[in-house]
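Only a single protein chain was left out; the remaining protein chains are all shown in position.
All chains are identified by letter, namely A and B, in their written order; residue positions are counted from 1 within each chain.
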Amino acid sequence: MNSLTRRSLLAAVVAMPLATVGAAAQDVELTYAGSGGGLAQVMDMLFDKPFAEATGIRIKALATTDRVSAMRAMMQAGNPIWDVAELTPIDYATASLEGWLEPIDWSVADPGNLLPDDAKLADAGIAATYSTVIAQRTDKLPEGKQMTSWADFWDVGTFPGPRALQDSVMENLEFALLAEGVDAKEVYSILATEEGVDRAFAKLDEIKPHVVAWWTAGAQPVQMLADGEVAFTTAWNGRITQLKQEGVPVETVWNGGALKPSYVGILKGTKHKKESEQYISFMIGDPQRSAEFAKMVAYPGMVKGLYDHIDPAVGRELPTHPDNIGGQFVVDAVFWAKNLDALQERWQEWLLD
Amino acid sequence: MRFSRRFPLVPALVLVLAMFAVPVAFVFVEAAFAPEFSLAHFERFFTRSVYLTVYWNTLFVSATVASICLLIGYPMALFIVSQPVRRRPLLLFLVLVPLWMSILVRTYAWMVVLGREGIVNSALQWTGIIDQPLTLMFTTGSVYVAMVQILLPIMVVTCYSAMTEIDPGLVRAARVCGASPFAAFRRVFLPLSLEGALTGWSVIFILSMGFFIVPALVGGRRDVLLGNMIVNQIAQANWGFAAAMAIVLLVSTVVLLAFVRLVAARFLYSPREA
Partner (left out) sequence: MKNRLLPTVLFALGVLFLFFPILIVAPMSFSGDRFLGFPPKSWGLIWYEAYFSDPVWLAATWRSLRVAAVSALIATLAGTAAVVGLSRFSSRWRAGFTGLMLAPAIVPNVIIALGIFMLALRFGSTDSEVTLIFAHAAVGLPFVVMIVGAAYRQTDPTLEKAARVFGAGPLRAFWTATVPPLVPAIAAAFIFAFFVSFDELVIALFLMGGSETLPVRIWNDLRFEINPTIAAISTFFVIVTALAMGLAEFLRARATRRQGNN
């Protein structure tokens, strides 16, 4: 503590003359609405500090939640206190449909054209990708068998053992249809109809008695696997790898995984649009930096050449690795932004039943 | 009556108005009048079975948790009051120290205890009482255990602080007049301590009504409380429906507590109102 104060004091003294000189030229601070916690510390190290050094633009990272509510409040008050926000698929779809995001000038944000077109939307960029996958305890599998699909997850005869699913209507309806053998490409066209939703819930009825826990926080499935509370569960891909390194016999099933982008967008009305675009460019448009980030949190971005900078052994554990990406489907954010309220109600009713 | 006599109320009133009443009115107005005045959100709440089920569940769980806390906490407070004054701080300390445990950590501890491969199941299997692990975690039972563990200290201390106000001379007087210890307790001490017990019950009932993290982390699929629903609606920015549910929660809690107090008033003795 002592040395720390001394060090920061020293830094303040050294920085002071510089700060006063630089103030007139570029004294910009961007507010980034992120997730906080350990993730924010990684981002601070890989993105925020080097960005400030390179450009003089400081990043103030906020730990935020309920971003849709917060953004709505800001837009009503006419006071967007965030410049750049990290957005889940639903956050992004809602914000985009409501017109809360600035269009991004990709000639500024991706001058070298290193990002694929899929990652460059009119009003957001894809910063990272993560996947909800099946994680299995290999020591609880029947002799010589491996789960490879949603049909297997539903097959309680061949794969007996307690299961867990996320308490979320999103993705579980998709998983149920995949378990029925529906082609991934047709999932959302089926869910768009009443019969399709009925069909998914009917399939979920089959697995319901075998699901002992409905998790609500990302850390829960990891912990339940480690404790032997469940043998099979859905989980976010990132931590399963770490669990394996810890010696817990777990394996990820990439086939049928629900791939979701994490978006970054610029809030409408920001005074620092240009600087925000620079920051986004710095964060998601550099293969080497993105590779460092992916190594640390296992949620890779989409920049081209990312895997050139990653050890193949590490790369194979990432959702966008060529070996893994084929069997996954991309969650349709717009479908969910439009239908979440009604389907969530039905899901709640179904759970209580 | 002069204003100065009523002045002590002012700071609290300002605090509640500034940090509660005005901000919440903001949300409520938003809910009822955006885009125009409508009771559609209330209609949705009272016509869909899912919300009514959760609503009753919330009332039932809160009342049960408060009652369990009362049954365990009142005797514990009684024990502390029965001890010499110099020993009481230590006993209160024992009750209060668990408050330092983050609620999120505690919910995890219950998984270690109640899980399939947890302590209880391992012990029962080792002694041969059961062959297959019992399902103890992610049940309504585990929600009760976790909530009571979190809220019990409040009951003990609330009961205790009210019990210390009781003049021990009164109980002694009853004994001198020939009452048995039990009669002295029942006729003198119990009615006097009821105020604290009722307050403890009310505090815990109120707190339980707003719980959402604990049931979400340790409960099963049916253990949803209104708090979870409200949080979900805010996450989707459905302020109107969230506010409608909050109003239902507020009104029913106030009505219920007023009713409980009215019923209990027949058994309460208060020197200030006598």
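Observations, loosely collected:
Throughout what follows, a contact is a pair of C-beta atoms (placed from the backbone, for glycine too) under 8 Å apart; a residue touches a chain by one contact, two chains touch by 3 or more.
Since the structure is predicted, the reported quantities are computational estimates derived from the model, not experimental observations.
Interface note for the absent chain: among B:Ile154, B:Val188 or B:Val224, the touching residue is B:Ile154. For the chain left out of this panel, the touching residue among B:Phe33, B:Phe60 or B:Phe79 is B:Phe79. In the full complex, the hidden chain is touched by chain A at residues 1, 4, 33, 35-41, 60-66, 69-70, 73-74, 76-77, 79, 81, 217-219, 222-223, 226-227, 236, 238-239, 242-243, 246, 248. Mapped onto chain B, the footprint of the missing chain covers residues 1, 5-13, 15-16, 18-27, 30, 72-73, 75-76, 78-80, 82, 86, 89-91, 93-106, 108-110, 112-113, 119, 149, 152-154, 156-158, 160-162, 164-166, 181, 192, 195-196, 198-199, 202-203, 206-207, 209-210, 212-213, 226-227, 230-231, 234, 239, 242-243, 246, 249-250, 253-254, 257-258, 270-273.
Just so we're on the same page, only the chains that are shown with their structure count from here on.
Spacing of chain A relative to chain B, judged by their CA centroids, is 36 angstrom. Contacts from chain B toward chain A in the complex involve residues 48-50, 53-54, 108, 111-112, 115-118, 135, 137-138, 216-217, 220-222, 224, 229, 232, 234-239.
Those residues of chain A that touch chain B in the complex are listed here as 66, 68-69, 71-72, 90, 94, 162, 167, 211-214, 216-217, 220, 223-224, 227-229, 340-341, 344-345, 348-349, 351-352.
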